[in-house]
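Note that one protein chain of the assembly has been removed; the remaining protein chains are unaltered in position.
By letter and in written order, the chains are A and B; residue numbering begins at 1 in each of them.
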Amino acid sequence: MSESTDTNGQRPDAAADRPQGREVAIELRGINKSFGPVRANKNIDLKVEKGTVHGIVGENGAGKSTLMSILYGFYTADSGEIFVNGQKVTITDSKHALELGIGMVHQHFMLVEPFTILENIILGAEDSAILETSIARARAELKRLAEDYSLTVDPDAVVGDVSVGQQQRVEILKALYRGADILILDEPTGVLTPAEADHLFRILEQLREQGKTIILITHKLREIMAITDNVSVMRQGEIVSTVRTADTSPDKLAEAMVGRHVLLRVEKDKANPGDIRLEVNNLTVKDDLGVPRVKDVSLTVRAGEIVGIAGVAGNGQSELLEAISGMREPVLGEIKISGNPVTFHGDDGAARLRRAGLAHVPEDRQRLGLVTAFEEWENSILGYQDDDRYGKGLQLDIKAAREEAVRRIEKFDIRPTNPRLKTANFSGGNQQKIVLAREMDRDLEVLIVGQPTRGVDIGAIEFIHNQIIAMRDEGKAILLVSVELDEIRSLSDRILVMFDGHIIAEVAEGEADERTLGLYMAGVNEPAAAE
Amino acid sequence: MDFSDIILVLDSSVRLAVPLLFAALAGLYSERSGVVDIGLEGKLLGAAFAAAAAAAVTGSAWIGLGAGIVVSISMAMIHAFASVNMRGNQIISGVALNFLALGVTVVLAEAWFRRGGNTPNLSGDQRFGSIDLPFAAEAQANIPFVGEIYAQLISGHNILVYLAFLAVPITAYVMFHTRFGLRVRAVGENPTALDTAGMSVGWLRYQAIFVTGILCGAGGAYLSTAQGASFTDNMTAGRGFIALAALIFAKWRPWQAMFTCLLFGFLSAMQIRLQGVEFPLIGEVPVQAIQALPYILTVILLAGFVGRAIPPKSIGQPYVKER
Partner (left out) sequence: MSARQPLPHWVTAFLMPALNVALAFVIGGLVVLAIGENPLEAVSVLIYGAFGYGEGWGYTLHFATNFMFTGLAVALVFHMGMFNIGVEGQAYVAGLAIMVALAFDQTHWTVVFVTSIITAGVLGAMWALIPAYLQAKRGSHIVITTIMFNFIASSLMSYMLGQVITRPGANAETETIDPVGRLPLLRDIPGLEFFGFSPVNVSIFLAIAAGFFVYWLLWHTKFGYKIRALGHNPNAVRYAGVSAVTVIIITMMISGALAGLVAVNEAVGVQKRLVVGYVNGAGFVGIAVAFMGRSHPIGVALSALLFGALYQGGQELAFEMPSVSRDMVVVIQALVILFTGAMSELFRPALERVFSARSPGAETAKAASESGSG
């Protein structure tokens, strides 16, 4: 995929070797980690200087969190070496990492919500079997830490009741209380408001002044530029570049981060948009925890066009798709299919939208789109099981469903060709084709597609892309969400960029280059100004 | 009902509450650590049999208590193994252990004692006798009301009754003022938080379940060697489940568990008294209605119409390191 075209032309080691004079707090050599067949980290080499803020930037799924979990002893690397302050170590578990002075602030806080802040701080670092003494010491220590690093919290507040910004401070305090000198922060601003994020950065600066080493994992370039001394870019499990932040720029990083994939050009004619088929007005959607993920989003998709939504994963695309497909009730706003507003009540919204003519290829086929324990033909009717063609009344017409599955297996070139095979035994690409075949091979007005080619091999990608284009040419309205910028660019007739729940930019086909889009995706509203 | 009747009812409420209290506190440790225990019933039953059998053979109630505790702990460890190591379904494991106790106790009782699934009757040192607290008689004679309460209600129980009530403040202290309690509560809420802080989720759960075993053992021994005077087939008769209901009703808190157990004990003490009693407006209340009341109250609470019993967040889920 990558043609080793790092924009700065540096090999990772060259940059890592550069720091002179400064002591090295952490050094990783040749770290590898796989989860089953997925290689999350490939031959990672990394040096982090003492007393600096070192950024690790990359898209979701690039392997940043896995790498840090290895450093923190939560996972064990399959191979490779770790040096802490020049000493070779084998970090067996998190306790050991803490003893070495490594503390971690996880993306999802590791806090016990019904506990007070003090209880959370001493948990696992109690002085004795009786809590009172630990609590007294922690209270005094908290006061000191608050003064040193402007980390003020109410020690007796219950964690579940305080803001996420406060909760994050508790996480940092937990690490400091345990004597951490090296602090890893995993996507620390993902859950913070801009003001809270600014406060966090001030705290980090103070920590650095006091000689602490900080590793900051993020996908937001603004943060990298604002706070870090050095930055490493990760892509698909590898570190592709390590440079001084002062020597780089957001656009260089954006390009390194997104990578320059082999562009699979898709042959397509100019779009010929017709009537509005999907209309979304002022939609606001909250996630399961009540956090707003989609904020006042409006968009339209016309018959015969593909509208692509670009963005780094986790910026509200998933919740947007869930709302439009009827799976999640929005808190505000309306959705119209072919001019008819959709009503939400009960837990079968997705069926109502299907009846209105919407088909949905979900982002995560294994979690949502398939019952992997089912046979192939059974998944071929998921969501449409109540259609009359699969039997009238109660009975399921297995014969009809299987015949149709066989037809689709042929039409979409699904392999193996056995509809009685358990779905879990199909490869990722073929599983995706099962979903696509089911959703596309029918009468529909609007098709919404999330990550159509995630985890799919090259041959299947081309096939899937051509199918989507063919749907467009038949006059269907298509909304495409993908974190693969190339895919968005090669398929879309219009591109919307989503960041932090908002649509922050709209560009027509061919009007934006990769770099500009990359900057939008990183939350830079005015690409020109960032030059 | 005059004053001494009231005292009598309350006294019998206390006695009836004790096995519930032991079992509810036992369940509190396990469930606070995130492991559902619907096997309280089985552990009570197993311990009741072991205690009666050992007391009958050795002649010592204390050895009986020890045997009851050992058996209950062994059953608890099977549950821990299924829940922690096998990552099995905790409900199913509990169901299995309940039946195991139901079957094994009778099979062994029959094989060892040949009394239709019962143990021989216990007497003397084979049972826990009542203890008269100092000055009980004098107080009753000289101080009105308070003296009677002291002599009839507070004094004159066996040692296990006092231990059960002593276990309440101890549990409250252990849960909320010790390192062990802090960690147990934490592992029940967010095991990943403990794992990432370098503590073993499995080991903590084993420890908590061990305590569950001890307390259920005492509760079982109480049934057969203190309250009763022998083991009889299925003598727990659902007390383990009432205790579970009490625990849920108490929202997994020790003092509330004590009050709930006393309430449920009171309800069963009243059953006999209320038979045939006409109430104004509603008339006669069937005893079965009072019998079912703890269960009905628990269902209403679980339904969330009045208050809400929110269990420890990780309860029932085997801990698996997330990818």
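Please note the rule applied: contacts are C-beta pairs under 8 Å (C-beta built on N, C-alpha and C of every residue); 3 or more make two chains touch, one makes a residue touch a chain.
As the structure is a computational prediction, the values presented were derived from the model and not from experiment.
Trainee: Relative to the complete complex, which of the depicted chains are touched by the chain excluded from display?
Mentor: For the complete complex, the undisplayed chain touches A, B.
Trainee: Quick one: say which of A:P155, A:P188, A:G237 or A:G326 touches the chain that got left out.
Mentor: Per the contact definition at the top, the residue touching the missing chain is A:G326.
Trainee: One chain isn't shown here. Among B:L10, B:M77 or B:V95, which residue touches it?
Mentor: Candidates B:L10, B:M77 or B:V95; residue touching the omitted chain: B:V95.
Trainee: Can you say which of B:A61, B:L204 or B:I248 touches the chain missing from this structure?
Mentor: Counting the whole complex, the residue in contact with the absent chain is B:I248.
Trainee: Going by the contact rule already stated, which one of A:G73, A:G357 or A:G429 would touch the omitted chain in the full complex?
Mentor: Touching the chain that is not displayed is residue A:G429.
Trainee: Of A:E132, A:D148, A:E209 or A:D386, which residue touches the hidden chain?
Mentor: A:D386
Trainee: Can you list where chain A touches the absent chain?
Mentor: Chain A touches the chain not shown through residues 35-38, 325-327, 346-354, 360, 362, 365-374, 378, 381-383, 385-386, 390-391, 394-396, 398, 424-431, 454-457.
Trainee: Given the full complex, what residues of chain B touch the hidden partner chain?
Mentor: These residues of chain B touch the chain that is not shown: 38, 78, 81-83, 86-93, 95-100, 102-104, 106-112, 114, 117, 238, 241, 244-245, 248, 286, 288-289, 291-292, 295-296, 298-299, 302-304, 311.
What we mean here is this: only the chains that are shown with their structure count from here on.
Trainee: I'd like to verify one number: the distance from the centre of chain A to the centre of chain B, where each centre is the average of its C-alpha atoms, in whole angstrom.
Mentor: A distance of 48 Å separates the two centres.
Trainee: Please give the residue numbers of chain B that touch chain A in the complex, ascending.
Mentor: 176-183, 185-186, 189-190, 192-199, 313, 321, 323
Trainee: Under the definition above, what is the set of chain A residues touching chain B in their complex?
Mentor: By the definition above, chain A touches chain B via 35, 72-74, 93-98, 104, 106, 110-115, 119, 122-126, 128-132, 134, 174.
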